[in-house]
Structures are given as C-alpha cells and as structure tokens.
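Here it is, the structure in full.
The complex appears here minus one protein chain, its other protein chains still in place.
Chain naming follows the written order as A and B, and within any one chain the residues start at number 1.
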Amino acid sequence: MADLEKDLHTEHMVINMGPSHPVTHGTVKFLVTLDGENIVDMKVDIGYLHRGFEKMCENGTWQQVIPYTDRLNYVSPLINNVGYALAVEKLIGIEVPERCQYLRVIASELSRISDHLTNVAAGGLELGAFTAFLYFVEARELVWDLIEMLCGARVTVNYVRIGGLKNDLPQGFQDKTRAVFKEVRRLWSDVDKLLTKNRVFIDRVRDVGDISAEEAIAYGFTGPCLRACGVPYDVRKAQPYLVYDRMDFEIPIGETGDNFDKYLVRMEEIQQSMKIVEQALSRLPDGPINLDLPQYRMQPKEDIYHRIDSLIFHFKTVIDGIKPPPGEVYLAVEGTNGELGFYLVSDGSGKPYKCRVRPPCFALTAAMPRLMKGRLIADIVPTFDMINMIGGECDR
Amino acid sequence: MVADLIESIAKIVFVFSMNVGFFAPVLGWVERKQSALMQDRIGANRADILGFTAIGLFHSLADALKVLAKEDFIPAGANKFFHTVAPFICLVPAISTFAVVPFGGRYELFGHQVNLVIADLDVGILFVFALASLATYGVVLAGWSSRSNWSLLGGLRASAQMLSYEVAMGLTIIGVIMVFGSLRLTEIGALQENFFHWGIFLQPLGFVLFFTCAIAENKRVPFDIPEAESELVAGYFTEYSGLKFVMFWMAEFLEIVTISGIVTTLFFGAWHLPFVTDQMLLSWLQFAGANGAAFLAMLVNVATFFAKVIFFIWLQMSIRWTLPRFRYDQIMRLCWKMLLPLALVNILITGLVVLVL
Partner (left out) sequence: MDTNVTIKKLSHRFPGAIIATHSFRGDDTAVVNKESILEICTFLRDDQDLLYNMMMDLTAVDYLGREPRFEVVYHLYSLKHNRRVRIKAGVSEADATIDSIVAVWVGANWFEREAFDMYGITFKGHPEMRRILLYEGFEGHPLRKDYPIKKRQPLIGPVN
C-alpha cells in the first residue's frame, strides 16, 4: 500500500468555501486545503459585512448609536440595545427605574429565544432536516410577533433608550405571550422529537467540533459554546445586571463541547429564557419606565410641547447629544453567543470618543481552524452552524 | 404481428407518458405539497391560469416554461462534449429501466395475448442493475466535466456511493431470486398471486435492505451527499442550468418511480390485490363478458400496481422530509459494515430455508 502511494502523484486541493456558499451564509470565506475529503488546513476570511460600526458611532451622538447596535447581531437586536444602553448608563452613573429593568430583561430574553430558535433551525436545515427548520422558523415568527407588538419592528427594533425605553408594555402583551409560549413549547417538543434522538442527526453532530474547557477558555469562548464544554459561565449569573439576580433560572452546561452539546445547551436555554420572561411578566412592578433626568432621557412629548425647560433640554440633547462625564467603562451582558461587551470612552462631548463592541462570535469564529483541522469537509457544516457566527456582529 | 406491434407501441406510449408526462411533473407538485403538509405550510399555490390555480398543479407547468427560457450555461474550461452528454446518460437509463417492470399481468383480449410489460426479458432484474450502473457514468461525467471543485467532489462521492450500494443491492436481490427462482420480473410478479407469497413475507429483511439501498442509489436524503447543498453547493450538477438541470431532476424523479415499481414487483405482490387471485377477479367481473372481464381485470391490476407505486413514492418523500443527511464516511460505513453483511446473512438464511423446504 505504501509503495503504491509513493508512485501515485497526489496533491492537495484548495477550495474557496464562500463567501457565496450555502454554509457560510454569505458572510465568511473558508480557504480549505483538502486531502480527499479531509481538511488539512483551513483559513478563515471575515470582513465581508464590515460597515465601520465604530467609525459611525464616533461620528454620531450617543443616542444615535442605538439603531446601529440593532445591526450588530441582527438575530437578537434587543440584547445589543440593552447592552449599549447599560454601558452608557454605567458611564453616566445612573440606574433606570425598576419597571424598565424588568422590561429590558423581558426584551433580552425574547431576543435570546429568537436567536436560539434560528440557530437550531439553521443547524437542522444545513444538515438536511428541512422540516425541523420550518418548525422553528414558525416559532421564531411567533416570537417576532411578540417583539413587533412590543416595539413596532421585528428585526431593527431600536427599542431601548439611554435612561429608559421607547415605550411601555402594550396592552394584552401578557395574554399574547402566554399564547405564543404555548405554541413555541409545542414546536420545541416537535423539534426535540425530530432531532434530539435522531440517530442520523446525532451521528452528524456528536464528537464533531469538540474542544476541551481549557482550550475553549484560552480561545476566549463564551456563551453556549463555552457552557457546552462544561464551564458554567454566564454573565447573567456571574455578574448579574438588571434584575437577573431576582430571576429563578438555570444555566445548562454540556460535557464535551461538541456540536451535540452546543445544540442541547441552546435547546435548554430556550426553555430557561421562556421561564425568565414568564417570571418577569408576573412580577412586573408598576412605575415609570424612564428616568426623570431631562439632560439624559427625553421628557414626554406633552412636556416638550408645553414647557420651555423640557423643550430646551430636548433641543440640547438632540442637537448636541447627551454628555456623559469623561471616562471609560466596560460593560458585559450575556449576548446570545456569549459575552457581549461594550467598551466606551467619553471625552465629555456629545459623541462617543470610542465605542468598542466585544463581539462574542469573533473569538468563536477564530477557533474554526482549530475545530476543523483533520476533520471531513462535511463537518464544517454543523460546526460552523453551532458556532453561530453572525456576520453583522463579527464584522461590525 | 400488427397486433403485437400495436400492443408494444401502446405500452411504450403508456409507460412513457405515465412516467414523463404524469409522474415527473406531478411528483414535483407532490414533493412541494407533501413537504408543505409536513411542515405546517400551505405550499406552492400562486401559479394560475385565468385565476384558476388547480391547487398548485400549474407550478410544474410554470417550471417547465421557465426552464425552457433559461440560458444553457457551460462554464469556461468545461469539457463541452461530456458536459452536454452527462445529463442524457443520467436520464436515458432512468426512463428505460421501466421497460422491464411489469405493470400488469397477462390477459386474453379478443384472442390476443396481452402482456403488460414493454420488454419481458428473462434477465429482467439484471437489466435493471445494468442500467442503474450506467447512470453512475452520467453523474461522474457531470461532476468531472464541469471543471468545478464542488462538482468534482460531488461526482466522486456519487461514484463511490453508487458503486458501493450497487454491491449491497445486488446481494440483497439474490435472496429474492433464490426464493422465486427466476430473474424474469413478470414471473416474479405472477408468483406473488397468493398474498402470503408476497416478497415482503418471504424476504422481510431483504425488503428493508433493498429499499435502503435503493434510496441510496437514487441519492435522496438522507443519502444525498453527492449533492449535499450545504456542503457542496449542489454537488455534481452545480454548473448545470436550464434543460440540462431539469434532466438531472427528472432522472431523479423517474428513479423514484422506478424504484417504487421494482419494490412493488419484488416485494409487494406486483399487480395483485391482496387476497384476490386472478381467477377470483375474473369471475367477479364476468358480468362484462369474457373480453370485458379481461379488460376490467387489466384496469384493476394496473390501478393496483400504480396505487402501490404511489404509496412507495409517498414513503420515500416522507423519509426525505424527515431525516437529516448522513456524512460521507457514515454512508460508506453503513453500506460496507452493515448492509453488506446483513445481505450476506440474508442469503445464507434464505439458502438454508430453501434447502430445507
């Protein structure tokens, strides 16, 4: 056999997987060196969705950044909104009213549900389980209906404001949530039956893309991918923000960090997030949703139209932007893929001096070559999907 | 002589129109509608003629028209000759395999013997295998001649997969041949007149193995790795467009029909109704006179056969919309380490049973 191979002229095949390829979602390129079907080497090229997020932020006022954050992780825009608003509030040194905090928790968790639903659905789709994909897309549709009811938009939500929220909970939101969650749970169990014990699915995802906890930490893994390795790190528990410390929920963890564990962790987190939303809705306190600090949060429209001081504040904050004190803060929230950090530097003016986002899937995508070397080309599919690289967030 | 000629032409026209004119477009519709049903969707229902949508059936027509208007694209650097020939090599065997599949029994109409099979070959089942292997060339050539890495990978995967599964499938069939003692498909069909002599009762394991191999041979989910759209874009037909693309697509659908036909013939009593012998059927239909009875019996048998075929088509589609796809190495392992030994065991057991009885 060895002699045979010596005379046989073979060479590695280099193929460009992406950016226009079904598995890469049009946002990334893998330069894969193949020996037959085995991956010898892999290079990852990102940046196809780079839009200069930071440069845009530096040239707009603090409030104008919020719509940009929608476009970071466009599958869970509300969490980005919340993270940015919290970071700016930390920079200013203010804390929003309790009702607002509860509403932000609800918004974040709805976003998390929709993200995990999308991710698991896409995972199924790319492995050929088209039915599971459509079940979860239907569930996501329902969650998006809720989000639409909450803030009037489905994807580019622009819901959170510095020092408050765009609007309070709409009427009938509780009932609608109950109805939607009932349906989501039904679809969840359908997909659970379709995938979790499906031998073909398990064969495809088990022991693929596995990584040890130490290595995952060194690579900067966070979120479901780190938890799948058995590290119970979740910003919501480690450094509770908003009112997560009052919520009763659990952090699911895996063992081996392979794609199956990532899948299971995400499936369980959907359930936990629904639990959090239900708790938050049942404990929702009355009160204002906005801070009464006109230099940071716009007053109600009636006041602006009828009171001169409100009008002046409105004018000043809109034209000049709000003015946090000079300084720098880093604030992390638990994004859907992991730690979503905002590092803000203020020079005391109305524009951010620096608005840096720590994108969780940036670190995850960087580990793709480590996860894929020596594997088969078909393994790229589930691994890349469970990494859940979101172009808008990774490339900014 | 003239009657034979008329009979042959009628049969060819019937099978061809049934397959190409009926099954291929309707299967496109069924695939859409069935997947929609399974996925809580409505499915295709927009194409209409004068506001009449015919529950989405016109989509097949619209597809055909669209395809005719498409550019026939041949990538730069591709081998033009093979690139053009490949889809034909795929499609022709798919159409011609049905020639040996009997879709009814023998009937005496107006003193003329009618045998409802286009070519009653004595090596019928071997002919099926021979043609199925030819389709491999079409796929491999398509993959190689496109001068695209994805196509090449798809073609290589397809050749490995189809060759492997042909071995397992061939060994599975041996059990059936041993039981029925014939390679002629009409004879195998005729032997299953008794409900308890259906292939499924005589060769239960053989059926499962054969059906699995047949789906793999046809490259459908969960065995669709040669065209795995998330890995290889579209596999061996990545670089095809227009009519040539449709040829691959039609070959796939026709293979579904053929597989269903062969499974019906080998394992599910061919054209026979369960618990109804030919004599019983004829005696029930005597009210129409001798020729009328034979004609009616023929209709009943043909309808029975195609009802069974449609059932197996439905089964294959359900599988396709339920399961994810395997990985390349898993498919090979499944074939060589599980199906092949099982097929050998099946032969052994069948041989022992045949010997003892």
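By our rule, a residue touches a chain if its C-beta (ideal position, glycine included) is under 8 Å from a C-beta of that chain, and two chains touch if they have at least 3 such contacts.
The model shown is predicted, which means the values in this text are computed figures rather than measured ones.
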{"item": "Left-out chain, listing which of the shown chains it touches", "value": "A"}
{"item": "Contacting the left-out chain in the complete assembly, out of A:V14, A:A179 or A:A218", "value": "A:A218"}
{"item": "In chain A, positions touching the absent partner", "value": "46-47, 50, 52, 54-55, 58-59, 90-91, 93, 217-222, 231, 233, 238-239, 327-330, 332, 339, 341, 343, 345, 353-354, 356, 358, 362-363, 365-367, 395-396"}
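Keep this in mind: only the chains that are shown with their structure count from here on.
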{"item": "Chain centre separation (chain A, chain B; CA means) in Å", "value": "46"}
{"item": "List of chain A residues in touch with chain B within their complex", "value": "13, 15, 21-23, 37, 124-131, 134-135, 138, 194-195, 198, 200-201, 203-204, 376-381"}
{"item": "Of chain B, residues touching chain A in the complex", "value": "35, 38-41, 149-150, 153, 221-222, 224-225, 228-231, 233, 321-330"}
